[in-house]
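First, the structure itself, so that you have it in front of you.
Note that this complex is displayed minus one protein chain, with the remaining chains in position.
== chain A ==
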Amino acid sequence: MSHATTNKATAPADRPAPEVDRRPLARRRRNRILLQVGCILITLFMALPIYLIALSATSSRAALQEFPLSFIPNNFSLETMQTFLQSTGILGGLINSVQVGIFTLLLSLIIGVPAGYAVARFAFPGRDPYQLFLLFTRALPIVVLSVPLAQLFLQTGLYDSVLAVVLLHTALALPTTILITSSVFLGVPRDVEEAARIFGCSPVQAFLKVVMPMAIPGIAAASIFTFVMSWNEVLGASILTLNQRTLPAQVLSSLAESPLAYRFAGGFLLVIPALIFIFFMRRYLTNMWGSTIR
């Protein structure tokens, strides 16, 4: 913002020893300071709640009963987290969530990567309707799918299983996976692939040995995104399951009758993956969102 505040003021020529005009410099410094102030304010808004839930989740039950609450971590204890993890359904929910996330990731890669490659490379008939179809499914609310799928799964015996949630989450993640992988493959020059073919690779070999290694980072980002989506999805998971809850579904269903400490611990556990995933994905975020949605 400050790059255009050029030094317009020039010292008048008739004075014997022209003083250096410091105003632009001062303005530049003021802009820098304002910039930092703005950034710090927004950072406080974004980070403070996370700090507070971490603080709540690592305070003892007694400390949570105090009022006013202390903003400084002066009585660290794992009591709240431990009690939460030992509550019914939490550990199972955690395991289910991880399972669902990993299977969703694998399934959507197996189905999505070939489709993404096809969209990026071949002008097959019906390519535009296919892409429109993908966009349409992205816009479809989860509720619309969950309720009928629950009935369907009840009839087929899939209801209340990890697989049921995996299928729903894969359906939700697949459009995004296809769009992201196709943009990743678009970034791999066609020439490289053709060169590999000329040197005697079969199409499959060229894909596996040349294209895949170049596309791996982007595909990894896409799969992390899938995992996060599955980890966070709560409505469909709670509608499709009864005993085999995922973690968010378990927390949601026991929300009303649980003590505050339980909710804080649950919230913190749900936030932790976000901290890790965004840390690893931060370089890819703008690429993914910038190029894929349009």
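We adopt the following convention: contacts are C-beta pairs under 8 Å (C-beta built on N, C-alpha and C of every residue); 3 or more make two chains touch, one makes a residue touch a chain; residues count from 1.
The definition used in the following text is that contacts and distances are computed from a predicted model.
Chosen from "histidine kinase", "Sugar ABC transporter permease", "Imelysin" or "Cation:proton antiporter", the protein name that UniProt gives for the omitted chain reads "Sugar ABC transporter permease". Among the residues A:90, A:105 or A:142, only A:142 touches the chain that is left out of the figure. Only one residue in the set A:170, A:223 or A:244 touches the chain that does not appear here, and it is A:170.
Interface residues of chain A facing the missing partner chain: 1-4, 32, 35-36, 38-39, 42-43, 45-47, 49-50, 52-53, 55-56, 65, 67-69, 71, 110-112, 114-115, 117-119, 122, 124, 130, 133, 137, 139-152, 167-168, 170-171, 174-175, 178, 228, 231-235, 238-239, 248, 251-253, 255-256, 260, 263-264, 266-267, 270-271, 273-275, 277-279, 282, 285-287, 289-291, 293-294.
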